[in-house]
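Every protein chain except one is present and positioned as in the full complex.
Up next, subunit A:
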Amino acid sequence: MGLQSCVNINKEWDIVGARQMGRDIAREIGFGTVDQARIATAISELARNIYLYAETGQICFEVIDNINQKGISMIAIDSGPGIRDISQVMEDGFSTSGGLGAGLPGVKRLMDDFDIKSEEGKGTEIRALKWVR
């Protein structure tokens, strides 16, 4: 496990900061251009969710370095209103994306591993991981 680096999300501009940090880490550990772009897009989605619904939160990155594979793990944490029906927001076509493929199902597709925990009134924690191919 590598060191955690975090970006606080308070304003829209912070989304760019999170993307930048995520992309730098991804490039460093050997992701190709396409995957870098996908990781940056996933970060955007998570950061925008925090900015839009929780107002403030954090996105942290961690480099995962096992014997046989390397990857990037990101954790988005906020103490916003939480999600009441997770199954529903994970349904394609449900989110406000209106068929733009974005939203949490989009993030899940961009990454290799995805996990979400949320409690109404307390907040949401999303973990997403992608391995270097």
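Heads up, the rule we're going with is that a residue touches a chain if its C-beta (ideal position, glycine included) is under 8 Å from a C-beta of that chain, and two chains touch if they have at least 3 such contacts; residues count from 1.
Note that contacts and distances are computed from a predicted model.
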Q: Given the choices "Anti-anti-sigma factor", "Fumarate reductase iron-sulfur subunit", "Probable membrane transporter protein" or "Phosphoserine phosphatase RsbU", state the protein name listed in UniProt for the chain not shown.
A: "Phosphoserine phosphatase RsbU"
Q: May I ask which residue of A:22, A:57, A:105 or A:123 touches the chain that does not appear here?
A: A:105
**Q.** Residue touching the undisplayed chain, where the options are A:65, A:92 or A:120
**A.** A:92
**Q.** Residues of subunit A (touch criterion as defined above) contacting the omitted chain
**A.** 32-34, 37-38, 40-41, 92-93, 97, 99-102, 105-106, 109-110
